[in-house]
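Read the structure below first, then the notes.
For this view, one protein chain was removed and the others were kept in their places.
Showing chain A:
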Amino acid sequence: MQHMSTGERVLRGILIALALIFFLFPIFWIVLMSFQTNAQILRIPPSLFFSPTLENYTSLITGQLKTASGVLTLNFMQNLFNSFILSTASVALSLVLAVPAAYAFARYKFRFSEDIAFTLLSFKFAPPLLVLLPLTIYFQKIGLANTYFGLIWVYQLITLPLILWIVRGYFEDISPDIEHAYRIAGHSWAKTFFKISIPLARPGIAAAALLSFIFAWNNFVFALVLASADKQPVTVGALAFVTASGIQYGQIAAAAVISITPTLALALFAQRYLVEGLSLGAVKG
């Protein structure tokens, strides 16, 4: 970073600008779309100039969608709430289960420990639809279909392996002797875990929680199959904008803006942890 010629600096600026345009343009376009009516969006050629409207947002919030063929009721706010419940609860449950498990995998080599850890990770590789079909049948039999509890349980497939593997790496990077020094001074294993190990792995735990929250939030297929309207998250709820009288692009864009806002806010808030988490160096040794 220190020794950069002017040429290198200019080149770097150009590359960063290109990357930003490439990644941010779709988001920028969606934000613009969310303030336009369907007619404005669909005009040819498209234009950057229009008189903005809040209609898309009001119809989402009030749940009244006016289309050419009349007024439709929308569940968007309920969907948003569902997304929130499902993601938060899934991550919370995964943290409770996976953080101690990650610690065990990091610290103790027991019979089949590697196999168990890998099996858990492999849940992430499995095509979800393969799991879903039999799962749907079981869930309907035991009454878990279309319940928050059932969905949160299935969401563990997304959140738990992720947290387990990320946090395990963090625990492995903490010298066990830091814990030993505390234990030898008269403290129990459990106290050491909560007072020393967890605080040291906190950046990693935060990063893992954030990532798995985003994955859970963005999940589509589990909720599509296992939940009906009142339990569906925004990802599935957005299907409602594909109506008999056409696709409601404006509302889709507004819904997208509203639904990425929480994850975006979370990412910005947790940025410090993420950066800290990725530069764990200070903890080692």
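The rule is short, and it goes like this: a residue touches a chain if its C-beta (ideal position, glycine included) is under 8 Å from a C-beta of that chain, and two chains touch if they have at least 3 such contacts; residues count from 1.
Here is the rule we use: contacts and distances are computed from a predicted model.
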Missing subunit (named according to UniProt) among the choices "DNA replication initiation control protein YabA", "ABC transporter ATP-binding protein", "Sulfite reductase (NADPH) hemoprotein beta-component" or "Aldehyde ferredoxin oxidoreductase": "ABC transporter ATP-binding protein"
Option touching the unshown chain, where A:L200, A:A238 or A:A270 are the choices: A:L200
Identified contact with the non-displayed chain, of A:I85, A:I178 or A:V221: A:I178
Omitted-chain contact residue, chosen from A:T62, A:S122, A:Q140 or A:S188: A:S188
Touch list for chain A against the chain that is not drawn: 175-178, 180-189, 196, 199-200, 282-283, 285
